[in-house]
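Selected chains only, in their assembly positions.
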């Protein structure tokens, strides 16, 4: 769920940008170190980024009839770790806003925080934890992808609620309103995304 | 002949580029073998993608079985069941983890029950010579095998019309011939076949009708002999003449006069050159014979003995079944493509040959030989070897 | 799929030879003015003028452009609806009580704010489209290099860019192939079809990665990527025009800062 260009007023879009930058810089620092050791990782990250973009550009079949786009970042988080995912994610989100008009430039900070930083982190941590207790692999993938999607959507609702607190209920009222409205489309989508990633991994393993 | 697909004045334009198709009209008749010939970017693929509703014309209309194509979901399902499409690149078409699952994709989506799916898939695999490949991942197959899996996947849906985009692209000659022969076999079973290609050598001997395209328009259409003799049209389509045709035309320009149609095969060219040559060519008295053996008959087990009995020097195999059958017996046929012509050549040089084939092709052999006999004045005999190992003259 | 990315349209626009810096100043300037504007007038002015520029000067097909404008509508509509119901101030215009414990009010203030946000989204999106449709990313890479963005980040972006187009074509073909065999026809099957496509694409990604490493080795890769030569000439005239336009919109913003749909001040 991308926040459109122009939707977040100041100072909120600046705040999210400022929050994003340290994460991005740390991710870049980590990435640079890895690349210095192993230059061959660059082409692999390049194709992975292309894949994530294309996955999110495709319309996901949805139970409710509406269409949305899987984030794909869960896949990257599990494969490359959340910090590198942050760098790839920001690039992919920039291309998404420029090539598809999904999201925008001022809202890139907020969108990147939810989709390239916090969502993948949640998915990654849960996946690692489940992995440690030898949880069923496919179930772990499902939960990781599902959470990645759901957390992303919760953060987006939070960002909207912070920018537009309700006059009567304040932030909390607004948050509930945004969560509620988007839940109709987002929760089924998170389930679908989880299922899709299970199919993807099943497919990969079968080959 | 009955029109099966009618394309009427169709145009299509991708945004921000010139017309991919401009006022194209074409009628495809049931049971035809049509080749859409043109260079890359001529609009061939765009045209083909219209035939089963993947692309929708921006103007003009397309009729299937005399009815306008409807773009409703359920009608498209019906249409796509009847018009099968095989893509140029099998890697983008076969994506299931095993050959069986891939071929079953269509039948499963048609909602068939498990047994019926199995029947259809097995039939398609048998037809394309892929029995035994069920559990193999498509990934590890060769290019030709992948193409066959893609074909089997469409075959299993039992469409009436087969559309093939560049059926032989990136295949080596042996695989190409395999695929083209499969297409002829399908045609022998009454299916309509439409292919697109930029390979004139391939289209020339194969097609009943050629549609020459360039820059989104149909330049000309007609019998291969007409289309491929028109140097101007071919040049404007950035194509060249098939080699034999080129040679024929050059000889004509040099003042030699031939009778009849331009040659479609080496055999025909040989005959044409002989007509004006008075040299030491072997005469008609000692023509060889062509024996035909049904690949499904039990007589196949005594093939080597048969070859001796009929003093056949060469063995040809036509059709996938025949080839597999010989392979299983560790016999390697001398000819596996252009079989009839090669056997005719042998016969002209007084050699006998046996062709192993399937019943549907026997008729075709008969026609081809009769054509040749009546045009050349020869009298080459074809003899069907009967199951009880006696023979019947055909 | 070729026709679905703004980048593809940008490659053929008539402003392609204008220095990207000028286009970016105009586009980003307009976005920031749109977002900062306290009234709906300026964003709508920006939307109108930039759309005219996109269609008339850059030569983007009008029908296509109008279709593009529909993209942000879905998200904007739902979100603005929420805002109209939760940000009440001023006179109540409409009162709905869908469930006994829930009362929804629409007020002049909330309508004003909703309309303001909608206009910002509209202005911002048109500005974003101006950048997307006139400035291909290929030009942005060399600009990024000159702005001293770390090399590896730009190299990575360029690789991602390249493979977006390779994979999107593959995805399109795979999806068509599935459609031809009646994929996506039923609900559960659709998830399966999509997953299979994504899985196949992932395998292709893997192979492409190996091929890419090999191709780079073959060409003596030593950690460097080339930049585009010769940036487009920086036209002072165009630059001054952009500055004049931006100043004008800032002036309009200041003059119209009080204008609202229903007269009363927004929050």
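By letter and in written order, the chains are A, B and C; residue numbering begins at 1 in each of them.
One rule holds in what follows: contacts are C-beta pairs under 8 Å (C-beta built on N, C-alpha and C of every residue); 3 or more make two chains touch, one makes a residue touch a chain.
Owing to the predicted nature of the structure, the values given are computational and were not obtained by experimental measurement.
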Protein chain stoichiometry for the whole structure, using the labels that appear: A x1, B x2, C x1
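The rule is short, and it goes like this: only the chains that are shown with their structure count from here on.
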Chain centre separation in whole Å, for subunit C relative to subunit A (CA means): 18
Euclidean distance of C-alpha centroids - subunit A vs subunit B, Å: 50
Centre-to-centre distance between subunit C and subunit B (centres being mean Cα positions), rounded to whole Å: 49
Multi-chain contact sites of subunit A, meaning residues that touch two or more partners: 203, 207
Contacts with 2+ other chains: residues of subunit C: 196-197, 199-200, 203
Residue ranges of subunit A in contact with subunit C within the complex: 1-10, 13, 28, 31-32, 35, 39-40, 42-51, 53-55, 57-58, 60-61, 63, 70, 75, 87-88, 91-92, 94-95, 97-102, 104-106, 160, 164, 166-169, 173-174, 177-178, 181-182, 192, 195-204, 207
Residues of subunit C that touch subunit B when the two form their complex: 2-3, 8-9, 12, 61, 64, 170, 173-174, 176-183, 185-186, 189, 196-197, 199-200, 203-204
Residues of subunit C that touch subunit A when the two form their complex: 4-7, 28, 31-32, 34-36, 43, 68, 71-72, 75-76, 78-79, 81-83, 85-89, 117, 120-125, 127-129, 131-132, 137, 150, 152-153, 155-164, 166-168, 171, 175, 184, 187, 190-203, 205-206, 208-209, 212-213, 216, 221, 223
